[in-house]
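Of the protein chains in this complex, all but one are displayed in their positions.
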Amino acid sequence: MEPVSTTHAPLVSCENLSVSYRSPRTGLLGKGGRFLALDGVTLRIENGESLGIVGSSGAGKTTFAKVISGQLRPSAGTFEFKGTDPSLSGKASRGDFQRAVQYVFQNPKSSFDPRIKIGNALIEPLLSFNIEGDHVEMVMTALGTVGLDKGIYSRYPHELSGGQLQRAAIARALVVKPRLLIADEPASSLDVSIRAQILNLFRELGNSGGLTLVLIAHDLAAVAYTAQRLAVFESGRIVESGLTLEILKNPQSDEAKRLVSANLAIF
Amino acid sequence: MRKRNVPVSVWFGGSITLFFLLCSIFSLFWTPFDPNFVDTTKTSLGFGEAGHVLGTDIIGRDLLSGLLAGAKMSVFLGCVTATISVILGTIFAFIAVGISPWVDEVVMRFLDILMAVPGVIVALVIATVSGPSALSTVSVLSVFFAPVIARVVRSATIPLLNEDFVQSARMYGRGKAFVLFRHVLPNILSVLVVQFSLYSANAVLAESGLSYLGVGISRPQISWGTLLKEAQETVGPTTGLMLWPATVILVFVLGLNLLGDGLRDVMDPRSAGRKS
Partner (left out) sequence: MKPILQVRNFWVSSGNLSAVRGVDLDVFPGQKIGLVGESGAGKSMFGLGIMDLLPFGWDAKGSAILGDVDLLALSEKDHCEIRGRQVAMVFQDSLSALDPMKRIGWHFKRIVSRGSADRAGEWQDIAFEILTDLGVKDAGVTLRKYPHQLSGGQRQRILIGMAVAANPKLIIADEPTTSVDTAIQRNVLDTLTAATNKLGASLILITHDLALVANYCDTLAVMYGGHLVEAGSTREVLDKSRHPYTGALINSHISLSRVISKQLKTLPVIPGMMPSLESMPTGCAFRLRCDRAVVACEEIPPLLNAEGRSLRCWNPK
């Protein structure tokens, strides 16, 4: 199922990853259970590839994304980025990890502090990571990459549309020149005609090389359009993974079959 | 951003507050008479007699000057107490929310205990120990207002902490404290402003009560509560000596409350009727 990895080490390596939550007690005398959000996930992400993650809600996609972006520590299993476990390393390399892995959230409207201008919001990570160089220049370049007008620099978040905000969020992620970009349902809260713009952008970013992309979506078609490889999640496990086109043409697992058949076509 | 209609309460309350503010500043430079000047020849004068617009008290001190001087003290005390309470409350709230759920629990229960203690008793004790003064009044009031404000600030802070932009800041390396002061604080300013005006009102009211009991401000410093106390002790509740300070307290507190309520309506988008 998994393509054999090439001679160099994968960018991200997950081995038997598990994340469990304590679920609330049922009643005063009930015992709380443990809820397994991730149940033994093993996955390798190679440099420069674009990986799509699909599954129904509750399948563990977002939890997985949180683990590989450092927001969540796994309860069991190992997670390695460029060969090392970021939770075990010192402050300096933790900073390197945070800079190398960037995250785009689902809802663009809550991604930005309403009191801070877009330009300043984009400079923040540069300041926080102590990156040298002409910050304004770097921000303008990032804005250009995502197709935003330079005038956006001095606007406030509420002045931008959902599509523009999402692009600004992507620009903010790109400005620190990350190795890995994780996008959690980046286009699902946007209008259909705007969705195309965002998905095209991701497709470009994935194809340009140098950037590894992980895209989470419940919309199979969106993921199929942007990602070369696919991992299908169900109940905290990966039930199928491989080349996107292969899985779509020939789904093996029940979940993949279900997702493919649930997709509605226009013609 | 659509302009919301500024409610009447802001204008009305704001004008009253402004009026008193101006009176207190005014009284820094000039009052008709020295409010502490005892003139046994002109005791218990009535309305407008012998140049005393509102009369004098039992030992000849001018009432109007007393009220003006009292305004100075009330406005000052109101502002200082409210400021300290809001700062203290915010710090408590940030400590509770920013460290860990366990610390949150401990801090909030500690604040609960603080709220359960009757403030007046503590004020009495402190007053007995160190003598009643502006400082003791401000300290006691601040400590007792802070927990309630902490609760409000905390509940305004928690939803903000769940916003993606906070998570985003943490993810590019910012510490919790930085996030609280850089991202949360500016976004809860409107809450703090409202709390400030409401607790100024509470402070004035509370101080008047304490001074009335004799454990707040005492001569030569004058506050409206002090005037109330003197009126009650010497003449009784039916004279102008009692009614004027009481009315003035009522109006000022009403004005501050209206202002606070109005500001809350303006700044909180949920309470104003909005098109979806």
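Observations
Every chain is named by a letter (A and B) in the order it is written, and numbering of its residues begins at 1.
Here, a contact is a pair of C-beta atoms (placed from the backbone, for glycine too) under 8 Å apart; a residue touches a chain by one contact, two chains touch by 3 or more.
Fair warning: this is a prediction, and the values are worked out from it, not measured in the lab.
Among A:11, A:222 or A:238, the one in contact with the hidden chain is A:222. When the omitted chain is restored, the residue from A:42, A:197 or A:252 that touches it is A:197. Listed residues A:9, A:136 or A:262: the one in touch with the omitted chain is A:262. Think of the hidden chain as still there; on subunit A it touches residues 56-57, 161, 163, 191-197, 199-200, 203, 218-222, 224-225, 245, 248-249, 258-260, 262-267.
Assume only the chains that are shown with their structure count from here on.
One simple way to say how far apart two chains are is to compare their mean CA positions; for subunit A and subunit B this gives 49 Å. Of all residues in subunit B, those touching subunit A in their complex are 1, 163-165, 167-169, 171-174, 183, 186-187.
Listed in rising order, the residues of subunit A touching subunit B in the complex are 69-71, 95, 98-99, 103, 105, 107, 110-115, 121, 124-125, 128-129, 158, 172, 176.
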